[in-house]
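Yeah, one chain of the complex is gone here, protein chain that is, but the others are all in their spots.
Just so it is clear, A and B label the chains in written order, and each chain counts residues from 1 on its own.
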Amino acid sequence: MKTIKVFVNGERYTRNIPEHITLLRFIRDELGLIGTKEGCGAGECGACTVTMNGRAVNSCMVLAVEADGARIETVEGETASTKPSKLQELFEEHHAVQCGFCTAGMIMSIKELLKNNPKPSVEEIKQGIEGNLCRCTGYQQIVEAVLDYTGQLESPGELKIVR
Amino acid sequence: MLDELKSDALKVVGKEKKRVDTLDKVTGRTYYTGDIRLPGMLHAKVKRSPHARARIIRIDTSKAEKLDGVRAVVTGEELDIRVGLYVVDKYILARKVVRHFGEAVAAVAADTIEIAQKAVDLIEVEYEPLPAVLDPVVAYGKKAPLVHPELGSYEYVKAVFTPVPGTNIANHTKLRKGEIKKGFAESDFIVEREYTNPSVQHVPMETHVSIARWLAGDQITIWTSAQSPFTVRNLFCYSFKLSHKNVRVIVPNIGGAFGGKAGIHLEPLVAVLSKKAGGRPVRLVATREEEFSMLPCRSALTYRIKTGVTKDGKIAAQKMTMFWDSGAYADYAVNVTRASGYSGAGPYEIPNAWLDAYTMYTNKSFGTAYRGFGHVEFSWGIERHMDLCAQTIKMDPYEFRRRNTLKPGSITLTGEEINRNTGNVTRCLDEAAKAIGYGKLSAKEKARQKRTGMKIGKAVVALHKAPAMPPFTGTVVILRMNEDGTVTANFSLTEVGAGTYTSVAQIIAERLKFPLEKIKVSIDTDTEHDPYDWQTVASKGLLLTGNAGILAAEDLLSKAYEVAGQILRAKTCDLDNDDEKIFVRHHPKHSITFRQIAVGYAYSDGNGIGGPLVGVGRYIAQGLTNIDKETGQGNPALAWTYGAHGLIVEVDSNTGEYNVLKVASVFDVGRAVNPRSVRGQAIGGMIQGLGTAMCEGYIYDKEGRLLNINFTDNKIPTALDVPEEIESIVVETPQIDGPYGARGVGEHSMIAVCAALGNAIQNAVGADISHMPIRQEDVWRALKNKSSIDNFITRCSVGCRR
Partner (left out) sequence: MNYEFTYIAPSRSEELVELLSNNSNTKMILAGGTDLIPSIRLGAFKPDTVIDIKKIPEHRIIKYDEKDGLSIGAAVTVNELIENRIAQSKYRALVLAGKELASNQIRNRATVIGNICNASPCADMALPLLCLGAKVILVSARGRREMLLQDFFAGVKKTQLGLDEYCERITVPSEYSNSSAGFKKLKRIKGHDLALVSVCATQNQNLIRIAVGSSAPTPVFAGEFDKKVTHEKIIREVLKKVNPIDDIRASREYRLFMLEAYLKRLLKEISR
């Protein structure tokens, strides 16, 4: 067991934890922040993405003890009080969410992307979320939500209706 | 259920709306089964078989049982209980024999996951490996070892399925239409070929998760990631011989399902562990590796098609033989076989048809429902074959399709007559062709070819599917008015991600003439609090539950009108409602708000009338029948949703590298209830279809061990794999008995994308491919006329490579 001190979504937590548990398990089971999900446990799917000192990481591959002293942001930190952030709202608006299981990780990857690159191109957005698998949306509406967020969406994705 | 409303008269239906479930999802507040923690909950782990087929000589659990913190250990030996959806063929844990790699043979529940893991590692199992059957066609042969020698003693749904005892045939669906010999005799050309595709994983981002608590008096509660809570309860009660009132199944949100969670899977195992652990709740979360190897997949298919074509481009006859690789258990595969049996020619009229579809048991991962329910798999064969037929008679493949599409007056394989309300597949094809500039290259495309040195090819394909479900499938919606005049809706679909809950809410709001914001749909499903629904499958939810929603709204309104009539001293036929008020039509200001009567109206002296408002709507599929076991004739289709894809690809004719440049998808949805949701289904399914087309599939070695049980070697599309351009189009030919004319489209977008890719690649560089997925290497092999390395059919030593 080791004692760690971490700053999660701006709050300080001091916990005595087993050394082998992952940051993902720590966030979910110790802190009860269930928004972050496990999709594979092997760093392939990105459902567990959080930012650690500003960098997107797969929290299933980080030991909780390694996060001692680190600043962690999870999807819960994105929402101020009860109001969703602009990015979250645009995810809703563009139907960038279906089952929702990849969404938390997706949003955290985009957060890091936008921090370094406020107006990413379509290709850069796709590269930024390459490590986040989504089986439902086909990614298109996620890309559109990010384009809208960065003021680059020329025309909203359209369903053409012919009668 | 189609109100004669023009689209511009609709206020909620047909409008782009935010989904009712996504605020919690984007903020990370939605809870899934794996997020539930119960007091005293134990953690389970499973011991899995390393063999495809073996006799279990001995299982020694003594070391595991001695471990501190282990609360229950179970093996198949003590569990003489079989479970099954249509054929009751699967023990909860393998008993005496294992039938596929990854099959569960023992399980442990312990205080912590670490202890459970250690205990599972300490369980010793001695096997005697037996020769495995790994190919469905081989399994059909007389000499093949039997996967289920006891097949003759199994219970099964006799009205629908036909297992053949003493063989590996779990089901044989027959279809006979017209006179096949005559049809071939009248044909100018006979085109015959075999098409294959491997087993494929659904890959929901959330793996299967179940928690169960088995309390004294056999009172059982199950929390699970299942798509179909009532079916889980029904099958559970059947196998354990328990009353339905004793078993409660709760399904919160689901992190994707795609058919893989449609049946009953981990639930019985966690339940028996809980029982053995004295009623403590037990939780089992499948690892991704278990999702691939222990849980079901989509069946592989070997499809032989023989088509008689006339010179003028009409199909005169078609003989179809399908060998569905069900793997070790029948699960949904027998029903996939049945549904594909009656749809297997695609949306084309075949005057003389003969089809045999066999569900074959093999020693591989077992097949279940998967988005498209067989249609993705057979569309690979049929739509490749349509191009081959067209080439044979030297006709453009698009034109050849147009000549053969089902049109008003056409008769389907099962004898159903198509009419002008059925939907318009020809129109879908035309729109798809138009959207990709079919048949020629634009100046821009020509310039691109010059720049890249790659060749551009185009193709269009058509598709159809109707819900595969019992002909008597029914459902219920219950509406309850809250004190403030808002409405809570309960029904028992599960929100797997498809957005049906939002669409049903829109339909209810439309019929009530309420703003959508006033409708709350209860998303998690609890068999103890929510009304019955058969399953969340088959793209039937929108139509059946939507209709039930309309009926529930009408029921609620009629009750509200009764009370309002008394208060307003008017006949109910003179009342109308809008703006959350009921008013007298002739004197619109003479009104009462729903809020005033929501839970009963009180006069000023305190006298009450009415009572809390509820509305109940029941709906059952109309006029459908089972199909005849000998001829396949009948009326199984609730609604046909037609569609088409147009695809543009560029291919390097030297290396086989290719890029999908554009996909245009068109579906005749009757009415797009929520255009953004429809587009989400159209694109999401199309990309899932491209995954199937480009890279996905199980790879076994020759002993039947599954070699790609994780994302390292079972790749699915990422954001970078999305085509450069995507176009989504809907045709609206209203479904007369659909809610506001709508029909389902959840699965259709995935169908036939694979063949669109295959055909476009052939159009570009001539590579002729008959098995999928189409990996870059496969294109190269086809270009160099090298034999295909069909490493998905288990023929060679390493990874089945020759």
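The rule is simple: contacts are C-beta pairs under 8 Å (C-beta built on N, C-alpha and C of every residue); 3 or more make two chains touch, one makes a residue touch a chain.
Everything numeric here is computed off the predicted structure, so don't read it as measured data.
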| item | value |
| --- | --- |
| Given A:Pro84, A:Gly100, A:Gly128 or A:Gly157, the one touching the chain that is not displayed | A:Gly128 |
| Among A:Val65, A:Cys99 or A:Ile142, residue touching the chain not depicted | A:Val65 |
| Residues of chain B in contact with the chain not shown | 45, 113-114, 116-118, 121, 289, 654-655, 694-695, 699, 707-708, 712-713, 715, 717-721, 775-777, 780-781, 786, 789, 791, 798-801 |
| Contact footprint on chain A, counting only the chain that is left out | 2, 18-22, 25, 41-43, 46, 49, 55-58, 60-63, 65-66, 109, 112-113, 127-128, 130-132 |
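The working rule: only the chains that are shown with their structure count from here on.
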| item | value |
| --- | --- |
| Interchain centroid distance [CA atoms averaged], chain A/chain B, Å | 28 |
| Footprint of chain A on chain B - complex, ascending | 7, 18-19, 21-32, 34-35, 37, 114, 202-207, 253-258, 287-288, 427, 431, 496-499, 672, 675-680, 682-688, 710-712, 716-720, 722, 726-732 |
| Residue ranges of chain A touching chain B (in the complex, touch as defined) | 20, 28-29, 33-42, 44-45, 47, 74-76, 78-79, 84, 88-89, 91-95, 97-104, 107, 125-127, 129-143, 157-163 |
